[in-house]
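Here the complex is missing a single protein chain, while all its other protein chains stay put.
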Amino acid sequence: MSRARGTGESLKNFPLFGLVSALVFAFLYVPLVFVVGYSFNSNRVVTIWKGFSLDWYVDVLTNDDIQRALMNSLRVAVVATILSVVLATGLAIGLLRMARSGRTFAWSLIMAPLIIPEIVFAIGTLALFVQVRFPLGVEAITLAHTAFCIPFALLPIRARLRGVDLAVYEAAADLGAHEWTIFRRITLPLLMPGIVAGALLAFIISLDDFLVSYFLAGAGGTTLPVYIFGMIRNAITPGVNALSTLLLLASVIIVTLSYIITRRKR
Amino acid sequence: MSTTEAPRRRRRGGRAGQGSWWAGAPGLVFLIALVLAPLVIIVIYSFLNRAKLGVGVKWTFTVQPYVELFYSESLSGEKSFDPVYLQILLNSALYSLVTALVCLALSVPIAIWIATRPARWRTALVFLVTIPFWTSLLIRTYAWVIILNDNGPINGALTGVGLLQQPIPMLYTPFATTVGLVYSFLPFMILPIYASAERFDFRLAEAAYDLGATRLTVLWRIVMPAIRPGVIAGLILVFIPALGSYLAPELLGGGKTSMIANVIAAQFGASRNWPLGAALSVMVLVITMLVLVAFAVVTRRSSRDGNRQQLESFL
Partner (left out) sequence: MSAESALSIREVTKTFPTPEGGEVRALDSVSLEVADGSFTVLLGPSGCGKTTLLRCIAGLESPDSGEIDLKGQRIDDVPVWKRRVNTVFQSYALFPHMTVAQNIAFGLEMDKLPKAQIQQKVGAALEMVRLSDLGARRPSQLSGGQQQRVALARALAKEPEVLLLDEPLSALDLKLRRGMQMELKRLQRETSITFVLVTHDQDEAMSMGDLVAVFDSGRIVQVGPPREVYLSPRTRFVADFIGEANLLEGAAAGGRIDIPGFGDVADEAMSAGSAPPQDGPVIVAVRPENVVLRPDPTGNGTIVDATFIGGDLHVEVAVGDTLLSVRQGGPGSEALAVGALVRVGFAPGSARIVEP
(Lines give C-alpha, C1' and ligand atoms only; values in the text may rest on other atoms or scores of the structure.)
Protein backbone atom coordinates (compact mmCIF):
# COMPACT_ATOMS: atom_id res chain seq x y z
CA MET A 1 0.00 0.00 0.00
CA SER A 2 1.76 3.07 -1.23
CA ARG A 3 1.70 6.19 0.87
CA ALA A 4 2.47 8.36 -2.09
CA ARG A 5 -0.52 10.05 -3.58
CA GLY A 6 -1.45 7.94 -6.55
CA THR A 7 -3.83 8.50 -9.37
CA GLY A 8 -7.21 7.11 -10.37
CA GLU A 9 -8.37 4.12 -8.42
CA SER A 10 -5.62 4.26 -5.83
CA LEU A 11 -6.99 7.59 -4.63
CA LYS A 12 -9.93 5.67 -3.24
CA ASN A 13 -7.69 3.53 -1.06
CA PHE A 14 -6.99 4.78 2.40
CA PRO A 15 -3.89 3.47 4.18
CA LEU A 16 -4.39 0.31 6.27
CA PHE A 17 -8.09 0.03 5.44
CA GLY A 18 -7.47 -3.09 3.37
CA LEU A 19 -5.49 -4.69 6.18
CA VAL A 20 -8.11 -3.82 8.82
CA SER A 21 -10.81 -5.21 6.54
CA ALA A 22 -8.97 -8.49 6.14
CA LEU A 23 -8.58 -8.73 9.91
CA VAL A 24 -12.27 -7.99 10.49
CA PHE A 25 -13.27 -10.71 8.01
CA ALA A 26 -10.93 -13.08 9.84
CA PHE A 27 -12.49 -12.00 13.14
CA LEU A 28 -15.96 -12.75 11.74
CA TYR A 29 -15.16 -16.19 10.34
CA VAL A 30 -12.27 -17.76 12.27
CA PRO A 31 -14.41 -18.47 15.36
CA LEU A 32 -16.92 -20.30 13.20
CA VAL A 33 -14.10 -22.27 11.60
CA PHE A 34 -13.05 -23.43 15.07
CA VAL A 35 -16.60 -24.50 15.88
CA VAL A 36 -16.75 -26.56 12.72
CA GLY A 37 -13.19 -27.87 12.96
CA TYR A 38 -13.47 -29.21 16.49
CA SER A 39 -16.70 -30.99 15.62
CA PHE A 40 -14.50 -33.62 13.95
CA ASN A 41 -12.34 -34.09 17.06
CA SER A 42 -12.40 -37.60 18.42
CA ASN A 43 -11.39 -36.39 21.88
CA ARG A 44 -13.97 -35.72 24.58
CA VAL A 45 -12.24 -32.45 25.42
CA VAL A 46 -13.21 -30.08 22.61
CA THR A 47 -10.03 -28.03 22.34
CA ILE A 48 -7.47 -30.80 22.63
CA TRP A 49 -7.18 -32.38 19.20
CA LYS A 50 -6.77 -36.13 19.17
CA GLY A 51 -7.81 -37.22 15.73
CA PHE A 52 -10.45 -36.96 13.00
CA SER A 53 -13.75 -38.60 13.63
CA LEU A 54 -17.41 -38.33 12.65
CA ASP A 55 -18.48 -40.09 15.85
CA TRP A 56 -19.93 -36.95 17.41
CA TYR A 57 -22.28 -36.49 14.49
CA VAL A 58 -23.49 -40.07 14.87
CA ASP A 59 -23.71 -39.49 18.59
CA VAL A 60 -25.90 -36.37 18.42
CA LEU A 61 -28.04 -37.56 15.56
CA THR A 62 -28.97 -40.76 17.36
CA ASN A 63 -29.65 -39.04 20.67
CA ASP A 64 -33.38 -39.22 21.51
CA ASP A 65 -33.43 -35.94 23.44
CA ILE A 66 -31.77 -34.12 20.59
CA GLN A 67 -34.17 -35.60 18.08
CA ARG A 68 -37.06 -34.43 20.22
CA ALA A 69 -35.53 -30.95 20.48
CA LEU A 70 -34.98 -30.87 16.73
CA MET A 71 -38.59 -31.85 16.11
CA ASN A 72 -39.74 -29.09 18.47
CA SER A 73 -37.54 -26.58 16.68
CA LEU A 74 -38.86 -27.59 13.28
CA ARG A 75 -42.48 -27.54 14.42
CA VAL A 76 -42.04 -24.06 15.84
CA ALA A 77 -40.12 -22.76 12.85
CA VAL A 78 -42.51 -24.15 10.24
CA VAL A 79 -45.68 -22.91 11.90
CA ALA A 80 -44.17 -19.54 12.89
CA THR A 81 -42.95 -19.09 9.32
CA ILE A 82 -46.34 -19.80 7.80
CA LEU A 83 -48.16 -17.58 10.30
CA SER A 84 -45.72 -14.71 9.99
CA VAL A 85 -45.68 -14.82 6.19
CA VAL A 86 -49.48 -14.79 5.98
CA LEU A 87 -49.78 -11.94 8.46
CA ALA A 88 -46.88 -10.04 6.88
CA THR A 89 -48.39 -10.31 3.39
CA GLY A 90 -51.63 -8.84 4.70
CA LEU A 91 -49.73 -6.13 6.54
CA ALA A 92 -47.66 -5.24 3.48
CA ILE A 93 -50.82 -4.74 1.43
CA GLY A 94 -52.72 -3.08 4.26
CA LEU A 95 -49.90 -0.66 5.06
CA LEU A 96 -50.11 0.86 1.59
CA ARG A 97 -53.76 1.63 2.11
CA MET A 98 -53.64 2.95 5.65
CA ALA A 99 -53.92 6.56 6.71
CA ARG A 100 -50.66 8.10 7.86
CA SER A 101 -51.34 7.80 11.59
CA GLY A 102 -52.38 4.16 11.26
CA ARG A 103 -49.28 3.44 9.24
CA THR A 104 -47.01 4.97 11.87
CA PHE A 105 -48.70 2.93 14.60
CA ALA A 106 -48.48 -0.27 12.57
CA TRP A 107 -44.83 0.29 11.75
CA SER A 108 -43.95 0.85 15.39
CA LEU A 109 -45.64 -2.42 16.29
CA ILE A 110 -44.00 -4.34 13.47
CA MET A 111 -40.51 -3.03 14.17
CA ALA A 112 -40.76 -3.10 17.97
CA PRO A 113 -39.44 -6.68 18.36
CA LEU A 114 -36.28 -5.63 16.50
CA ILE A 115 -35.70 -2.57 18.67
CA ILE A 116 -36.76 -3.75 22.13
CA PRO A 117 -33.98 -5.73 23.85
CA GLU A 118 -34.82 -9.39 23.46
CA ILE A 119 -34.75 -10.10 27.19
CA VAL A 120 -37.61 -7.65 27.75
CA PHE A 121 -39.62 -9.20 24.96
CA ALA A 122 -38.86 -12.68 26.34
CA ILE A 123 -39.98 -12.05 29.90
CA GLY A 124 -42.88 -9.90 28.68
CA THR A 125 -44.30 -12.79 26.69
CA LEU A 126 -43.60 -15.14 29.57
CA ALA A 127 -45.57 -12.87 31.91
CA LEU A 128 -48.36 -12.58 29.34
CA PHE A 129 -48.74 -16.32 28.86
CA VAL A 130 -48.64 -16.99 32.60
CA GLN A 131 -51.16 -14.20 33.19
CA VAL A 132 -53.68 -15.50 30.65
CA ARG A 133 -52.90 -19.12 31.67
CA PHE A 134 -51.71 -20.09 28.22
CA PRO A 135 -49.57 -23.20 28.76
CA LEU A 136 -45.85 -22.80 28.14
CA GLY A 137 -44.33 -25.05 25.50
CA VAL A 138 -44.15 -25.41 21.75
CA GLU A 139 -47.35 -23.45 21.04
CA ALA A 140 -46.32 -20.53 23.24
CA ILE A 141 -42.90 -20.41 21.59
CA THR A 142 -44.51 -20.52 18.16
CA LEU A 143 -46.74 -17.52 18.88
CA ALA A 144 -43.86 -15.46 20.27
CA HIS A 145 -41.60 -16.38 17.34
CA THR A 146 -44.31 -15.35 14.90
CA ALA A 147 -44.29 -11.86 16.40
CA PHE A 148 -40.57 -11.27 15.81
CA CYS A 149 -40.53 -13.13 12.49
CA ILE A 150 -43.09 -10.72 11.03
CA PRO A 151 -40.64 -7.87 10.36
CA PHE A 152 -38.18 -10.23 8.67
CA ALA A 153 -40.93 -11.70 6.50
CA LEU A 154 -42.42 -8.29 5.80
CA LEU A 155 -39.42 -6.40 4.44
CA PRO A 156 -38.77 -8.51 1.31
CA ILE A 157 -42.51 -8.72 0.60
CA ARG A 158 -42.91 -4.99 0.94
CA ALA A 159 -39.91 -4.31 -1.27
CA ARG A 160 -41.49 -6.49 -3.92
CA LEU A 161 -44.92 -4.88 -3.54
CA ARG A 162 -43.50 -1.40 -3.94
CA GLY A 163 -41.86 -2.45 -7.19
CA VAL A 164 -45.21 -3.27 -8.79
CA ASP A 165 -46.63 -0.74 -11.24
CA LEU A 166 -49.99 0.27 -9.72
CA ALA A 167 -51.51 0.34 -13.22
CA VAL A 168 -51.15 -3.46 -13.32
CA TYR A 169 -53.95 -3.81 -10.76
CA GLU A 170 -56.07 -1.34 -12.69
CA ALA A 171 -55.42 -3.24 -15.90
CA ALA A 172 -56.60 -6.44 -14.24
CA ALA A 173 -59.78 -4.75 -12.99
CA ASP A 174 -60.25 -3.17 -16.41
CA LEU A 175 -60.03 -6.61 -18.00
CA GLY A 176 -62.79 -7.88 -15.75
CA ALA A 177 -61.13 -9.21 -12.58
CA HIS A 178 -62.60 -8.81 -9.08
CA GLU A 179 -60.62 -7.89 -5.97
CA TRP A 180 -60.10 -11.50 -4.93
CA THR A 181 -59.22 -12.62 -8.46
CA ILE A 182 -56.75 -9.77 -8.75
CA PHE A 183 -55.14 -10.85 -5.48
CA ARG A 184 -54.94 -14.51 -6.52
CA ARG A 185 -53.92 -14.03 -10.15
CA ILE A 186 -51.86 -10.85 -10.03
CA THR A 187 -50.77 -9.71 -6.57
CA LEU A 188 -49.83 -13.07 -5.10
CA PRO A 189 -47.75 -14.33 -8.06
CA LEU A 190 -45.96 -10.99 -8.27
CA LEU A 191 -45.18 -11.07 -4.54
CA MET A 192 -44.13 -14.72 -4.54
CA PRO A 193 -40.35 -14.20 -4.72
CA GLY A 194 -40.62 -11.75 -1.81
CA ILE A 195 -42.84 -14.15 0.10
CA VAL A 196 -40.40 -17.03 -0.38
CA ALA A 197 -37.41 -14.88 0.59
CA GLY A 198 -39.30 -13.60 3.64
CA ALA A 199 -40.34 -17.12 4.62
CA LEU A 200 -36.75 -18.34 4.46
CA LEU A 201 -35.55 -15.47 6.64
CA ALA A 202 -38.37 -16.00 9.13
CA PHE A 203 -37.52 -19.70 9.23
CA ILE A 204 -33.88 -19.21 10.26
CA ILE A 205 -34.71 -16.44 12.68
CA SER A 206 -37.08 -18.83 14.41
CA LEU A 207 -34.76 -21.83 14.14
CA ASP A 208 -31.82 -19.91 15.66
CA ASP A 209 -33.69 -18.19 18.47
CA PHE A 210 -32.53 -19.04 21.95
CA LEU A 211 -33.65 -16.50 24.54
CA VAL A 212 -37.40 -16.35 23.91
CA SER A 213 -37.59 -20.14 23.53
CA TYR A 214 -35.60 -20.56 26.73
CA PHE A 215 -38.17 -18.64 28.78
CA LEU A 216 -41.23 -20.11 27.13
CA ALA A 217 -40.06 -23.74 26.79
CA GLY A 218 -41.84 -24.97 29.91
CA ALA A 219 -41.52 -28.68 30.49
CA GLY A 220 -41.83 -30.15 27.00
CA GLY A 221 -40.88 -27.29 24.72
CA THR A 222 -37.10 -27.65 24.61
CA THR A 223 -35.88 -26.49 21.20
CA LEU A 224 -32.50 -27.26 19.69
CA PRO A 225 -30.80 -24.01 20.78
CA VAL A 226 -32.21 -24.43 24.30
CA TYR A 227 -30.84 -27.96 24.35
CA ILE A 228 -27.44 -26.81 23.09
CA PHE A 229 -27.38 -24.12 25.79
CA GLY A 230 -27.90 -26.86 28.37
CA MET A 231 -25.06 -28.89 26.88
CA ILE A 232 -22.72 -25.89 26.99
CA ARG A 233 -23.53 -25.27 30.65
CA ASN A 234 -23.23 -28.87 31.72
CA ALA A 235 -20.49 -30.58 29.79
CA ILE A 236 -18.91 -29.27 26.65
CA THR A 237 -18.05 -32.03 24.21
CA PRO A 238 -17.40 -31.89 20.45
CA GLY A 239 -21.04 -33.01 20.26
CA VAL A 240 -21.99 -29.37 20.85
CA ASN A 241 -19.80 -28.45 17.89
CA ALA A 242 -21.34 -31.13 15.72
CA LEU A 243 -24.86 -29.85 16.46
CA SER A 244 -23.73 -26.27 16.03
CA THR A 245 -22.15 -27.10 12.69
CA LEU A 246 -25.42 -28.58 11.46
CA LEU A 247 -27.35 -25.52 12.60
CA LEU A 248 -24.77 -23.19 11.01
CA LEU A 249 -24.99 -25.12 7.78
CA ALA A 250 -28.78 -24.83 7.76
CA SER A 251 -28.58 -21.06 8.34
CA VAL A 252 -25.99 -20.48 5.63
CA ILE A 253 -27.86 -22.53 3.06
CA ILE A 254 -31.18 -20.85 3.78
CA VAL A 255 -29.75 -17.31 3.77
CA THR A 256 -27.96 -17.99 0.51
CA LEU A 257 -31.20 -19.24 -1.03
CA SER A 258 -33.10 -16.20 0.16
CA TYR A 259 -30.35 -13.95 -1.16
CA ILE A 260 -30.41 -15.58 -4.57
CA ILE A 261 -34.20 -15.32 -4.81
CA THR A 262 -34.18 -11.66 -3.84
CA ARG A 263 -31.44 -10.67 -6.29
CA ARG A 264 -32.78 -12.64 -9.22
CA LYS A 265 -34.29 -10.43 -11.88
CA ARG A 266 -37.97 -10.75 -12.55
CA MET B 1 -44.25 11.22 -17.66
CA SER B 2 -45.73 14.46 -16.45
CA THR B 3 -48.84 13.86 -18.42
CA THR B 4 -50.73 11.75 -15.91
CA GLU B 5 -53.10 14.12 -14.22
CA ALA B 6 -54.70 11.60 -11.95
CA PRO B 7 -52.91 11.97 -8.64
CA ARG B 8 -50.33 9.24 -8.11
CA ARG B 9 -50.40 9.46 -4.35
CA ARG B 10 -52.24 6.78 -2.47
CA ARG B 11 -55.79 7.44 -1.55
CA ARG B 12 -57.75 5.39 0.89
CA GLY B 13 -60.36 3.06 -0.47
CA GLY B 14 -60.03 4.31 -4.01
CA ARG B 15 -58.05 2.51 -6.62
CA ALA B 16 -59.15 -0.76 -8.04
CA GLY B 17 -57.43 -3.99 -7.15
CA GLN B 18 -54.91 -2.78 -4.63
CA GLY B 19 -56.62 -4.32 -1.65
CA SER B 20 -57.68 -2.42 1.42
CA TRP B 21 -56.20 -1.62 4.79
CA TRP B 22 -58.29 -4.45 6.19
CA ALA B 23 -55.68 -6.85 4.81
CA GLY B 24 -53.40 -5.62 7.60
CA ALA B 25 -55.98 -6.07 10.35
CA PRO B 26 -55.16 -9.67 11.36
CA GLY B 27 -51.47 -8.79 11.56
CA LEU B 28 -52.22 -5.73 13.64
CA VAL B 29 -54.42 -7.65 16.04
CA PHE B 30 -51.71 -10.28 16.40
CA LEU B 31 -49.01 -7.70 17.05
CA ILE B 32 -51.17 -5.91 19.60
CA ALA B 33 -51.66 -9.22 21.42
CA LEU B 34 -48.06 -10.41 21.25
CA VAL B 35 -45.94 -7.27 21.15
CA LEU B 36 -47.93 -4.50 22.78
CA ALA B 37 -49.61 -6.63 25.46
CA PRO B 38 -46.33 -8.08 26.81
CA LEU B 39 -44.90 -4.58 27.19
CA VAL B 40 -48.03 -3.39 28.97
CA ILE B 41 -47.95 -6.41 31.28
CA ILE B 42 -44.31 -5.71 32.16
CA VAL B 43 -45.18 -2.17 33.17
CA ILE B 44 -48.18 -3.38 35.23
CA TYR B 45 -46.15 -6.12 36.93
CA SER B 46 -43.53 -3.59 37.95
CA PHE B 47 -46.14 -1.98 40.22
CA LEU B 48 -47.34 -5.20 41.88
CA ASN B 49 -46.25 -7.24 44.89
CA ARG B 50 -44.36 -10.48 44.45
CA ALA B 51 -46.25 -13.69 44.95
CA LYS B 52 -45.62 -15.34 48.27
CA LEU B 53 -45.21 -18.76 46.72
CA GLY B 54 -44.42 -19.96 43.26
CA VAL B 55 -44.28 -17.83 40.17
CA GLY B 56 -46.13 -14.66 39.27
CA VAL B 57 -47.42 -11.69 41.18
CA LYS B 58 -49.95 -10.67 43.78
CA TRP B 59 -52.46 -8.17 42.42
CA THR B 60 -51.89 -5.38 44.90
CA PHE B 61 -50.41 -2.03 43.95
CA THR B 62 -46.99 -1.07 45.24
CA VAL B 63 -43.90 0.87 44.26
CA GLN B 64 -41.76 -1.59 46.21
CA PRO B 65 -39.98 -2.93 43.07
CA TYR B 66 -38.70 0.55 42.29
CA VAL B 67 -37.69 1.09 45.91
CA GLU B 68 -35.66 -2.09 45.66
CA LEU B 69 -33.66 -0.52 42.88
CA PHE B 70 -32.23 1.93 45.41
CA TYR B 71 -32.51 0.30 48.83
CA SER B 72 -31.84 -3.10 50.21
CA GLU B 73 -33.65 -4.48 53.18
CA SER B 74 -31.83 -6.47 55.83
CA LEU B 75 -33.42 -9.45 57.55
CA SER B 76 -34.42 -7.22 60.45
CA GLY B 77 -36.33 -4.97 58.04
CA GLU B 78 -33.86 -2.11 58.03
CA LYS B 79 -33.57 -0.23 54.75
CA SER B 80 -30.23 1.04 53.58
CA PHE B 81 -29.20 2.89 50.44
CA ASP B 82 -27.76 0.24 48.14
CA PRO B 83 -28.21 0.91 44.42
CA VAL B 84 -26.75 -2.43 43.38
CA TYR B 85 -29.23 -2.89 40.52
CA LEU B 86 -28.64 0.60 39.22
CA GLN B 87 -24.95 -0.13 39.26
CA ILE B 88 -25.48 -3.22 37.15
CA LEU B 89 -27.64 -1.17 34.82
CA LEU B 90 -24.91 1.45 34.54
CA ASN B 91 -22.35 -1.30 34.10
CA SER B 92 -24.38 -2.78 31.25
CA ALA B 93 -24.64 0.62 29.61
CA LEU B 94 -20.86 0.96 29.87
CA TYR B 95 -20.33 -2.46 28.30
CA SER B 96 -22.69 -1.52 25.50
CA LEU B 97 -20.99 1.81 24.95
CA VAL B 98 -17.52 0.21 24.77
CA THR B 99 -18.93 -2.44 22.44
CA ALA B 100 -20.46 0.21 20.18
CA LEU B 101 -17.23 2.20 20.05
CA VAL B 102 -15.05 -0.85 19.31
CA CYS B 103 -17.51 -1.87 16.59
CA LEU B 104 -17.36 1.65 15.19
CA ALA B 105 -13.56 1.63 15.06
CA LEU B 106 -13.57 -1.72 13.23
CA SER B 107 -16.48 -0.90 10.95
CA VAL B 108 -15.48 2.43 9.43
CA PRO B 109 -12.42 1.03 7.62
CA ILE B 110 -14.12 -2.13 6.37
CA ALA B 111 -17.31 -0.32 5.33
CA ILE B 112 -15.36 2.26 3.32
CA TRP B 113 -13.06 -0.41 1.94
CA ILE B 114 -16.01 -2.47 0.68
CA ALA B 115 -17.72 0.63 -0.72
CA THR B 116 -14.65 1.41 -2.80
CA ARG B 117 -14.42 -2.06 -4.40
CA PRO B 118 -15.82 -2.69 -7.89
CA ALA B 119 -19.59 -3.26 -7.95
CA ARG B 120 -19.51 -7.01 -8.55
CA TRP B 121 -17.24 -7.53 -5.52
CA ARG B 122 -19.30 -5.31 -3.30
CA THR B 123 -22.43 -7.48 -3.23
CA ALA B 124 -20.37 -10.57 -2.45
CA LEU B 125 -18.43 -8.83 0.34
CA VAL B 126 -21.60 -7.40 1.88
CA PHE B 127 -23.14 -10.85 1.77
CA LEU B 128 -20.09 -12.18 3.64
CA VAL B 129 -20.68 -9.58 6.34
CA THR B 130 -24.38 -10.49 6.54
CA ILE B 131 -23.97 -14.24 6.95
CA PRO B 132 -22.85 -14.13 10.60
CA PHE B 133 -25.89 -11.99 11.38
CA TRP B 134 -28.12 -14.83 10.21
CA THR B 135 -26.36 -17.55 12.20
CA SER B 136 -27.30 -18.50 15.72
CA LEU B 137 -26.18 -16.02 18.37
CA LEU B 138 -25.80 -18.92 20.78
CA ILE B 139 -23.34 -20.70 18.50
CA ARG B 140 -21.41 -17.54 17.78
CA THR B 141 -21.05 -16.92 21.51
CA TYR B 142 -20.13 -20.54 22.12
CA ALA B 143 -17.34 -20.18 19.54
CA TRP B 144 -15.59 -17.78 21.90
CA VAL B 145 -16.00 -20.19 24.80
CA ILE B 146 -13.80 -22.54 22.81
CA ILE B 147 -11.33 -19.92 21.64
CA LEU B 148 -10.79 -18.16 24.97
CA ASN B 149 -10.61 -21.40 26.92
CA ASP B 150 -7.45 -22.10 28.96
CA ASN B 151 -6.88 -25.03 26.59
CA GLY B 152 -8.17 -23.08 23.61
CA PRO B 153 -6.34 -22.23 20.40
CA ILE B 154 -5.04 -18.84 21.59
CA ASN B 155 -3.53 -20.10 24.82
CA GLY B 156 -2.50 -23.28 23.07
CA ALA B 157 -0.61 -21.41 20.39
CA LEU B 158 1.06 -19.02 22.81
CA THR B 159 2.23 -21.77 25.17
CA GLY B 160 3.08 -23.96 22.22
CA VAL B 161 5.63 -21.55 20.81
CA GLY B 162 6.95 -20.89 24.30
CA LEU B 163 5.72 -17.32 24.67
CA LEU B 164 3.77 -18.33 27.75
CA GLN B 165 4.53 -20.75 30.54
CA GLN B 166 1.02 -20.70 31.93
CA PRO B 167 -2.15 -20.05 29.94
CA ILE B 168 -3.64 -16.60 30.55
CA PRO B 169 -7.15 -16.97 31.92
CA MET B 170 -9.32 -15.11 29.39
CA LEU B 171 -12.66 -16.86 29.64
CA TYR B 172 -15.01 -15.57 32.36
CA THR B 173 -13.52 -12.08 32.33
CA PRO B 174 -14.96 -8.69 31.35
CA PHE B 175 -12.65 -8.93 28.34
CA ALA B 176 -14.35 -12.11 27.18
CA THR B 177 -17.77 -10.52 27.59
CA THR B 178 -16.73 -7.51 25.56
CA VAL B 179 -15.24 -9.64 22.78
CA GLY B 180 -18.44 -11.66 22.69
CA LEU B 181 -20.58 -8.53 22.50
CA VAL B 182 -18.47 -7.01 19.73
CA TYR B 183 -18.59 -10.27 17.84
CA SER B 184 -22.36 -10.52 18.25
CA PHE B 185 -23.23 -7.09 16.97
CA LEU B 186 -20.45 -6.09 14.57
CA PRO B 187 -22.59 -6.62 11.42
CA PHE B 188 -25.15 -4.15 12.83
CA MET B 189 -22.45 -1.49 12.63
CA ILE B 190 -20.78 -2.42 9.36
CA LEU B 191 -23.96 -2.62 7.29
CA PRO B 192 -25.49 0.81 7.97
CA ILE B 193 -22.11 2.52 7.62
CA TYR B 194 -21.58 0.67 4.36
CA ALA B 195 -25.03 1.75 3.18
CA SER B 196 -24.02 5.37 3.73
CA ALA B 197 -20.54 4.94 2.26
CA GLU B 198 -21.92 3.29 -0.85
CA ARG B 199 -24.05 6.33 -1.58
CA PHE B 200 -21.04 8.60 -1.16
CA ASP B 201 -19.88 10.10 -4.44
CA PHE B 202 -16.13 9.53 -4.47
CA ARG B 203 -15.72 12.28 -7.03
CA LEU B 204 -16.10 14.58 -4.04
CA ALA B 205 -12.97 13.00 -2.60
CA GLU B 206 -11.23 13.52 -5.93
CA ALA B 207 -12.25 17.16 -5.89
CA ALA B 208 -10.80 17.49 -2.40
CA TYR B 209 -7.52 15.89 -3.49
CA ASP B 210 -7.51 18.27 -6.43
CA LEU B 211 -7.79 21.15 -4.00
CA GLY B 212 -4.71 19.89 -2.18
CA ALA B 213 -6.17 17.81 0.66
CA THR B 214 -4.23 14.88 2.12
CA ARG B 215 -5.78 11.45 2.53
CA LEU B 216 -6.35 12.03 6.22
CA THR B 217 -8.06 15.35 5.57
CA VAL B 218 -10.23 13.79 2.88
CA LEU B 219 -11.19 10.98 5.23
CA TRP B 220 -11.96 13.27 8.13
CA ARG B 221 -13.48 16.29 6.41
CA ILE B 222 -15.14 14.77 3.35
CA VAL B 223 -15.89 11.06 3.87
CA MET B 224 -16.73 10.99 7.57
CA PRO B 225 -19.44 13.68 7.41
CA ALA B 226 -20.99 11.81 4.50
CA ILE B 227 -21.24 8.54 6.41
CA ARG B 228 -22.48 10.16 9.62
CA PRO B 229 -26.08 8.88 9.22
CA GLY B 230 -24.74 5.33 8.95
CA VAL B 231 -22.53 5.80 11.98
CA ILE B 232 -25.45 7.07 14.05
CA ALA B 233 -27.73 4.24 12.93
CA GLY B 234 -24.94 1.76 13.67
CA LEU B 235 -24.41 3.13 17.17
CA ILE B 236 -28.13 2.67 17.94
CA LEU B 237 -28.30 -0.75 16.34
CA VAL B 238 -25.35 -1.98 18.40
CA PHE B 239 -25.94 -0.18 21.68
CA ILE B 240 -29.56 -1.21 22.21
CA PRO B 241 -29.31 -4.97 21.68
CA ALA B 242 -25.97 -5.02 23.52
CA LEU B 243 -27.68 -3.42 26.53
CA GLY B 244 -30.11 -6.32 26.73
CA SER B 245 -27.52 -9.03 26.05
CA TYR B 246 -27.93 -12.25 27.92
CA LEU B 247 -25.72 -14.83 26.24
CA ALA B 248 -22.33 -13.11 26.15
CA PRO B 249 -22.21 -12.26 29.88
CA GLU B 250 -23.80 -15.61 30.74
CA LEU B 251 -21.43 -17.86 28.78
CA LEU B 252 -18.29 -15.72 28.53
CA GLY B 253 -18.46 -13.55 31.64
CA GLY B 254 -19.22 -16.35 34.03
CA GLY B 255 -20.74 -15.20 37.31
CA LYS B 256 -18.38 -12.24 37.52
CA THR B 257 -19.72 -9.90 34.88
CA SER B 258 -23.47 -10.01 35.08
CA MET B 259 -25.31 -7.62 32.88
CA ILE B 260 -28.84 -6.40 33.42
CA ALA B 261 -30.39 -9.13 31.27
CA ASN B 262 -28.91 -11.83 33.48
CA VAL B 263 -30.27 -10.11 36.58
CA ILE B 264 -33.71 -9.79 34.99
CA ALA B 265 -33.62 -13.44 33.95
CA ALA B 266 -32.69 -14.41 37.49
CA GLN B 267 -35.72 -12.56 38.90
CA PHE B 268 -37.96 -14.58 36.61
CA GLY B 269 -36.04 -17.74 37.41
CA ALA B 270 -34.41 -18.74 40.66
CA SER B 271 -35.02 -15.47 42.57
CA ARG B 272 -38.75 -15.56 41.89
CA ASN B 273 -39.13 -11.80 42.12
CA TRP B 274 -41.16 -10.99 39.01
CA PRO B 275 -42.08 -7.42 39.99
CA LEU B 276 -38.40 -6.53 40.48
CA GLY B 277 -37.53 -8.16 37.15
CA ALA B 278 -40.36 -6.19 35.54
CA ALA B 279 -39.14 -2.95 37.11
CA LEU B 280 -35.63 -3.62 35.81
CA SER B 281 -37.09 -4.31 32.35
CA VAL B 282 -38.96 -1.02 32.50
CA MET B 283 -35.63 0.67 33.25
CA VAL B 284 -34.11 -1.03 30.19
CA LEU B 285 -37.06 0.15 28.09
CA VAL B 286 -36.69 3.68 29.40
CA ILE B 287 -32.99 3.73 28.54
CA THR B 288 -33.79 2.31 25.09
CA MET B 289 -36.34 5.03 24.54
CA LEU B 290 -34.01 7.77 25.78
CA VAL B 291 -31.30 6.57 23.42
CA LEU B 292 -33.73 6.55 20.48
CA VAL B 293 -35.03 10.01 21.32
CA ALA B 294 -31.51 11.36 21.82
CA PHE B 295 -30.40 10.05 18.45
CA ALA B 296 -33.59 11.30 16.81
CA VAL B 297 -32.78 14.75 18.15
CA VAL B 298 -29.18 14.46 16.99
CA THR B 299 -30.16 13.42 13.49
CA ARG B 300 -33.22 15.71 13.45
CA ARG B 301 -35.27 13.12 11.74
CA SER B 302 -37.43 10.23 12.75
CA SER B 303 -35.06 7.59 14.04
CA ARG B 304 -37.72 5.00 13.32
CA ASP B 305 -37.57 5.83 9.64
CA GLY B 306 -33.80 5.87 9.80
CA ASN B 307 -33.68 2.47 11.43
CA ARG B 308 -36.13 1.03 9.02
CA GLN B 309 -34.20 2.30 6.03
CA GLN B 310 -30.97 1.00 7.47
CA LEU B 311 -32.53 -2.36 8.18
CA GLU B 312 -34.04 -2.57 4.74
CA SER B 313 -30.69 -1.74 3.27
CA PHE B 314 -29.36 -5.12 4.29
CA LEU B 315 -32.39 -7.31 4.11
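Per-chain numbering from 1; labels A and B assigned in written order.
We take it that a contact is a pair of C-beta atoms (placed from the backbone, for glycine too) under 8 Å apart; a residue touches a chain by one contact, two chains touch by 3 or more.
Small disclaimer: the values here were computed from a predicted structure and weren't measured.
The chain that is not drawn here is touched, among residues A:L114, A:A144, A:A173 or A:A250, by A:A173.
Looking at subunit A, the residues touching the absent chain are 165, 167-168, 170-178, 181, 185-186, 189-190, 265-266.
FYI, only the chains that are shown with their structure count from here on.
Of all residues in subunit A, those touching subunit B in their complex are 5, 11-18, 20-21, 24-25, 27-29, 31-32, 34-35, 38, 45-48, 86-99, 102, 106-121, 123-128, 130-131, 143-144, 146-147, 150-152, 155-156, 159, 166, 169-170, 172-174, 177, 179, 182-183, 186-187, 201, 204-205, 207-208, 210-211, 215, 225, 228-229, 232, 236, 240-241, 244, 247-248, 251-252, 254-255, 259, 263.
Chain contact summary for the complex, subunit B toward subunit A: residues 8, 10, 12-13, 15-28, 30-32, 34-39, 41-42, 45, 55-56, 106-107, 109-110, 112-114, 116, 123, 127-132, 134-140, 142-147, 149, 151-153, 156, 183, 186-187, 190, 202, 205-206, 209, 215, 219, 240-241, 243-247, 251, 260-261, 264-265, 268, 274, 277-278, 281, 284-285, 288, 292, 304, 307-308, 311-312, 315.
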